[in-house]
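Presented below is the structure to which this report refers.
One protein chain is absent from this view; the other protein chains keep their places.
Letters A, B and C name the chains as they come in the text, with residue numbers starting at 1 for each one.
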Amino acid sequence: MLTNKAMGLIFANMHSSSVGNMTAQRTMASLPFAGRYRLVDFCLSSFVRGGLREVGVIVKENYHSLMNHLGSGKEWDLSRKIAGLMVYPPFIGSLSGTVYHGKIAALYNVLPYIKESGSKHVVLADCDHVSNFNTAELVNNHIDNGADVTILCYEQQNKDEGGLNATSVLRDENGRVIDIDFNRPPKENYLVSMNIMVINRELLIELVEDAYSHRMIVLERDILQHHIKDLFINTVVYDGFVRRINSVQSYFTSSMSLLEPDNRKCLFDPLKPIYTKVNDDAPARYGIGCNVKNSLVADGCIIEGEIENCLLFRGAKVRSGSVLKNCIIMQDTVIEEGASLSYVIADKEVKIGKDRSLMGYESYPLYIQKGSVV
Amino acid sequence: MLTNKAMGLIFANMHSSSVGNMTAQRTMASLPFAGRYRLVDFCLSSFVRGGLREVGVIVKENYHSLMNHLGSGKEWDLSRKIAGLMVYPPFIGSLSGTVYHGKIAALYNVLPYIKESGSKHVVLADCDHVSNFNTAELVNNHIDNGADVTILCYEQQNKDEGGLNATSVLRDENGRVIDIDFNRPPKENYLVSMNIMVINRELLIELVEDAYSHRMIVLERDILQHHIKDLFINTVVYDGFVRRINSVQSYFTSSMSLLEPDNRKCLFDPLKPIYTKVNDDAPARYGIGCNVKNSLVADGCIIEGEIENCLLFRGAKVRSGSVLKNCIIMQDTVIEEGASLSYVIADKEVKIGKDRSLMGYESYPLYIQKGSVV
Amino acid sequence: MKETIAMLLAGGQGSRLYALTQTIAKPAVPYGGKYRIIDFPLSNCINSGIDTVGVLTQYQPLELNAYIGDGRPWDLDRLEGGVHVLSPYQKIEGSDWYRGTANAIYQNFGFIEKYNPEYVLILSGDHIYKMNYSKMVDLLKKTDASVVISVLEVPKEEASRFGIMNTDKDDVIIDFEEKPEFPKSNLASMGIYLFRWDVLNKYLEDDNNNPNSSNDFGKDVIPALLNTGKKLVAYRFEGYWKDVGTIDSLWEANMDLINPNVPFDIWADDWRIYCRNPGRPPQYVSNDAVIQNSIATAGSSIDGNVDFSVIFDGVEIHKNATVRDSIIMPGSIVEEGAEVHYSIIAEDVVIKKGAKVGERPENMDDIENWGVSVVAAGLTIGEGAFVRPKAMVYDSVGEGEEC
Partner (left out) sequence: MKETIAMLLAGGQGSRLYALTQTIAKPAVPYGGKYRIIDFPLSNCINSGIDTVGVLTQYQPLELNAYIGDGRPWDLDRLEGGVHVLSPYQKIEGSDWYRGTANAIYQNFGFIEKYNPEYVLILSGDHIYKMNYSKMVDLLKKTDASVVISVLEVPKEEASRFGIMNTDKDDVIIDFEEKPEFPKSNLASMGIYLFRWDVLNKYLEDDNNNPNSSNDFGKDVIPALLNTGKKLVAYRFEGYWKDVGTIDSLWEANMDLINPNVPFDIWADDWRIYCRNPGRPPQYVSNDAVIQNSIATAGSSIDGNVDFSVIFDGVEIHKNATVRDSIIMPGSIVEEGAEVHYSIIAEDVVIKKGAKVGERPENMDDIENWGVSVVAAGLTIGEGAFVRPKAMVYDSVGEGEEC
């Protein structure tokens, strides 16, 4: 039987706290994005297209919506007889009895599964970056270079986008990482990590067991930085569209950047499709007298009002006489007649009443929680 | 769209403690039984054949093996686009932060799902009874009689089989339950509950919310017994093969009772198939000089020795010169040459070395834990 | 094992759709922005609780086969039952393509027997409608009929285009006339038959043994049932129903989705229409676009003017292009300044800059030459070319040419 080159492991809850109330009832992985996706879709799709047949999703809390989204994994072709998709909830009773903190403990918790896998390598990924990276290329580069660890990273495009939680790396002339920096804006010449890396499976097991027994918590700091001399830490530079979600504001600007055709073309390359759960919405309906400019509209929307620079998720309804500018309207949210919204992110199933007026700012978009009635 | 008559809810961990070390690393629901099944298979198969399209499995701890067994639910035709199988791990973070105790708290934990369901009724089931009951009949009886709750029960066949954890009920001449008795051998004229019942969904929600807020724990005692006057608690009597697993000893005798052709015919009626995970074993191989008497043998076994009154699970290997009498040998366990075993339950992946001799008694079968090397 | 199974006749080439069914079977023709015709009977089945469907086809089934796949989009991927495509095959006694609708069912008795149903529902793959078939089952049980036939009241003046059922006051069918000159009633057969399996079995066996039969349900089997005194009951369907067997009716059925006065709502949650999802990102409407009174679907991108039109996935309408009263099927592109009026543009067509397809009736002098224009899949209409109204275009049209 063919042994798979690599298995995938996705950390669903990492960075959840960075987007505030948006993850009050969901994981970072299940944060809705781009009209019909969840953040986990980008990672899962890339894994599957790259030939990974065994993918584990490590969850810690608030994972109702994620489990519901993933279902049997069929939409990503991961409802397999052999291997496939596995969700790993924290296994109470089997280990210490409390829920883990940090990536090392999370990995330690699923070590039995990692040990059982027949794969040579493990691809680890957080869900805080939106991109359409090439998993096959990443893994092959890792193998061809004989690296111990390979970090996927990108060149910092904009000084402002760094900040909170960023991990960045400095390479020598051979592409080998010689410094790792944490939780601050990347320095000059440093590459930003996409929080996606490949590591040899047996090495990972050894490092995690060792680190866990020494009560270490952060993978990048306590393992990678620590072993920077004795491990060959390699990098692959991704040069396509990539956005990091580390705040409500960056969620907003990342979403709005999709109004640029080039960004869409890169993220939604038809040859590299992003799979997601199917919702069976009817087509979007544009009513008499509606006015739609520079907007992304998902299926199932009914638009009778006016929208400009907006992103409408599946089933959003914009009644006649309402005006929306620079807004993100999530699934099944209804904007009633005569309402006026600007720089608003309305989560799922929100109701904005007749003639209401809500205004945020580009630097501080107004976020309205799931199910709110305004 | 057709609304389903009923949804199913299975309690995977209930009664786990009654079989001691057999559930050290698994749930009651994933206890192997009858050569290739797990206890949950009997319940799930009956649900699915009875038309239930939405089944939740509530797990509390030790659920690695169960999640692995269930996979996407495809084997039970529950990998559905609409509804299907859902495993509910304890949701830490969303509720009080600790793992629940008792069925009421477990139900309270999954109330959001019960509330979302479009079904009129809920079938609740523990996994401690082995039978091939008729879910459709149970639900239809419940509906036709306009009952609030309908308990599936059976007539006590053998005084000795009661005991630990048994719930029993007394009916009046109209079939209405007038007394419920707990945790002791059923009294004369009492029927034994199979720990399977139907209840109106909205009533269940109301009762659970009420009971939880009053810190009640046991569904049967704190809700049913409590409301015995104001609820119409109905019964359906099952008269086919049924065995209750409430100890290692009853596990042994229940298993051995399948050596009776009539019991097998009832439990494994080809018109009411029991679905389970497929393992892709090759056929069983009977070697030169083997001697097999009154035994059940699963696929993938290789038998070169002598077995009598035995139950061999998938992939068990009995080497030449070994002699097994009244034994249950689970998956991939190997009995080496010359070994001699009597009244032994060997769990999965056990190795019994050459010429070893192990002996239990009918009243006290010897249990050997998973993975042991003897 | 199954109470009711459905047999869906999807075999027809649909020759009256001409250019649209050159390489695909009629049930696979795109409709309504993201659907194919077959989505409607399949969705009706699952919504009616029927989870076993045989799809009978022999004409260009590759695309239909791939589209149906494992049946999951309709929740029809089942361990027992589910949806299965049935093609003609060879037996030891020889082999035969399907002759007539009744023969197609007859050749697949083996499939039906496997499920040993009480009732067999015969459907066809060329109608757009939402219908709860379980009501026909209820009626059959209640009236103890052998067959229940779904009927629709049509305007008297159109009745002679249909098969007309005459019924008594209890809706028992007295006689049946195929396209009568002087119709005795206005109850038209919708081509949906619910048979008791034993009755179907016997009458198709007889029909197969009758050398004079054309092996058609309407022409042969239903009359035979009536002649031998079987009880046939009409089920009166109320609601939207459209045969999309012609270019005009296909165009109309699409436009009906936009028309607020037509009571046909695919947005309602209580009777979803499922389809295989193309999996594209949301549609984009640019600053230069004007879109109204239209429906559009994921993956399309609109820079031009769209009015009273149906836009499928992956369609691009470029700047200053105009699409009105038209249907643009998946992947087609209307380039800058091009115009499309009253047309059906099949899949992956490119309409080059400044080309014009179709015409508005108000601009016509000779109105009898006006009609819906059709461009077949994969063609290119060259820069500045003109496709006349009512044209049926099978080949690409060169730059500046007229056709």
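Everything below uses one rule, namely that contacts are C-beta pairs under 8 Å (C-beta built on N, C-alpha and C of every residue); 3 or more make two chains touch, one makes a residue touch a chain.
Since the structure is predicted, the reported quantities are computational estimates derived from the model, not experimental observations.
Taking the complete complex into account, the chain left out of view touches A, B, C.
Residue in contact with the omitted chain (choice from B:166, B:194 or B:292): B:292. Contact with the undisplayed chain is limited, among B:5, B:74, B:103 or B:221, to B:74. When the missing chain is restored to the complex, the residue among B:24, B:178, B:237 or B:282 that touches it is B:282.
Mapped onto chain C, the interface with the missing chain covers residues 13, 22-23, 57-62, 65-66, 70, 77, 84, 87-92, 95, 97, 110-111, 114. Not every partner is drawn; the one left out touches chain A at residues 1-2, 77, 79-82, 275.
Although one chain is hidden here, its contacts on chain B can still be listed: residues 34-37, 74, 259, 261, 264, 267-268, 270, 273-276, 278, 280, 282-290, 292-300, 302, 311-312.
Just so we're on the same page, only the chains that are shown with their structure count from here on.
Each chain gets a centre from its C-alpha atoms; the one nearest the centre of all protein C-alpha atoms is A. Averaged Cα coordinates give chain A a centre that lies 39 Å from the centre of chain B.
Residue positions 74, 278 of chain A each touch two or more of the other chains.
Shared contact sites, meaning residues of chain C that touch two or more other chains, fall at 72-73, 272.
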